[in-house]
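Missing here: one protein chain of the complex. Every other protein chain is in place.
Take a look at subunit A:
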């Protein structure tokens, strides 16, 4: 009974080694970031595996905005949160209704609409920067955080629609029909059947939208200019344009900036587990 098959074990060992290598590869930059964030500002690039005198003073400087570059740290972090949250709301509003309409109401142009959405991705987002700049300019939105929010929602929504559409199949149509016989309007079916049963996918889509917004640099840099309106990545980018910038402080900001998504991920993981729809129908 306890005879261990050798081959699977070997394969597993191989996988573990491979996994360890990938993990190391991923963690190395993070390690550097953390180490640098603990290095006193003066020491800069000592190239050491562990700083001689690790200090948390850098964190104090950043959190109290005690530096020229970081004088608006909290405000800019707030901008990042605001933009991420609002874009996410936009993406939800558009993609949930669109995917519901395409998959459940099945209008005549449903197939066409879902294809059109993906065509957005035929052109790399980078190439659209100038057109977007122009469009926002002509709407008088340049410099406004709305410009960034609209842009991010534009890029995130098609993918969100596509993912939702793919997963809508896991909610059986009979549930809609049962609700219809019970007297539910399409809007009630949307709220009472579609939304609750799509929660795992909705969480995944939301995470995607938040990440896209959180990490957005190019458009934020292009569309926002005022110190009080830029998001944190744009501020971090300014470090790079200065030779004498305090790198450890940049690293501290980086560490702090990566915490919210990490926390969000662990919170969301509970809901991402599929299987909520399991047991609704048999066979």
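As a convention for this text, a contact is a pair of C-beta atoms (placed from the backbone, for glycine too) under 8 Å apart; a residue touches a chain by one contact, two chains touch by 3 or more; residues count from 1.
Following the convention adopted for this analysis, contacts and distances are computed from a predicted model.
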Chain left out of the displayed complex - its UniProt protein name, from "NADH dehydrogenase", "Iron(III) transport system ATP-binding protein", "MoxR family ATPase" or "Cytochrome P450": "Iron(III) transport system ATP-binding protein"
Contact with the hidden chain (one of A:102, A:136 or A:193): A:193
Touching residue (missing chain; options A:38, A:160, A:175 or A:222): A:175
Options A:34, A:184 or A:203, residue touching the unrepresented chain: A:184
Touch list for subunit A against the chain that is not drawn: 172, 174-175, 177-184, 188, 192-193, 196-197, 276-283
